[in-house]
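Take a look at the structure set out below.
Apart from one protein chain that is not included, each protein chain of the complex appears where it belongs.
Moving on, here comes chain A:
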Amino acid sequence: MSRSGFRQDMPPTGGYGDIPYKKALQIPRLKGYTKIAIATGITLAGMYVCTKQIQMNSRLRWEENDARLATWPLVKAEQDRLHLLQVRKNRDAEAELMKNIPDWKVGTYYGKPIYHNAPENHKAYSPDEYYVHSDPKKELRSYYSN
């Protein structure tokens, strides 16, 4: 009972060929020497620009340092002025606080003057005493506002 036209599915004569397992896709790749040349070129260019950058940065540092030196006396004078303002404020507050006490000498500590600080009776006071008559919030704001 053979049907005409039927064909059994069989391997081709001589068997199947080898499986082409090698990578067929051709990815364009650079050659080794080209890669080395590119890396060396980038590095050399980077070194050249970096030496220029070092020169620029050192010039900027010079300028910054010069500006700092030029403004230093002004900054110190401003610091001294703020110090004197605070000290005067302390003295005024002390005078206001102690005005009812007779023969109280303002600005003395056991008889020694603390605002006329000649070297022998110089008394350095702590930050707590220095800022004792000021508003903490206001001082903090003035500290962080620059």
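The working rule: a residue touches a chain if its C-beta (ideal position, glycine included) is under 8 Å from a C-beta of that chain, and two chains touch if they have at least 3 such contacts; residues count from 1.
In this section, contacts and distances are computed from a predicted model.
Can you pick, from "Checkpoint protein", "NADH-ubiquinone oxidoreductase chain 1", "E2 ubiquitin-conjugating enzyme" or "Nuclear pore complex protein Nup85", the UniProt name of the chain not shown?
"NADH-ubiquinone oxidoreductase chain 1"
Which of A:Thr34, A:Asn57 or A:Ser142 touches the chain that is not shown?
A:Asn57
Which candidate, A:Leu30, A:Met47 or A:Leu84, sits in contact with the chain we can't see?
Spelled out, the listed residue whose C-beta touches the missing chain is A:Met47.
Touching the absent chain: which residues on chain A qualify?
39, 42-43, 45-47, 49-58, 61
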